[in-house]
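Only one protein chain is missing from this complex, and each of the others stays in its spot.
And then subunit A:
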Amino acid sequence: MAETAESKKEEADYKRVHSFPLIRHTDMPEEMRVETMELCVTACEKFATNNESAAKMIKESMDKKFGSSWHVVIGEGFGFEITHEVKNLLYMFFGGSLAVCVWKCS
């Protein structure tokens, strides 16, 4: 019993501790990076259950702010190989299990 309680606690800890947004790879300038990251966090929190809506929100905002042809992928398990415009890529983790990849390519 104690073990399960401990493991639950660990899980909760892990969730709490591992859910901050962690940027894995990016070549965006500082300002853009911060803004994009916050946008992603907002979108993921708002549409916690629906990745598509979150991605849609992110893509549309990015298009408006930074120009056309952004692409957004949100998911928990995927591999990818993309061509992106230099200085327009953000790949981050969030929420302990979500991975978000945002890039621009017209």
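One rule holds for everything that comes next: a residue touches a chain if its C-beta (ideal position, glycine included) is under 8 Å from a C-beta of that chain, and two chains touch if they have at least 3 such contacts; residues count from 1.
The rule we apply is simple: contacts and distances are computed from a predicted model.
The listed choices are "Dynein axonemal intermediate chain 1", "Oncostatin-M-specific receptor subunit beta isoform X3", "Translation initiation factor eIF2B subunit delta" or "Auxin-responsive protein"; the UniProt protein name belonging to the chain that is not shown reads "Dynein axonemal intermediate chain 1". In the full complex, the hidden chain is touched by subunit A at residues 17-18, 22, 24-25, 27, 75-86, 88-89, 91, 93, 96-99, 101, 103, 105.
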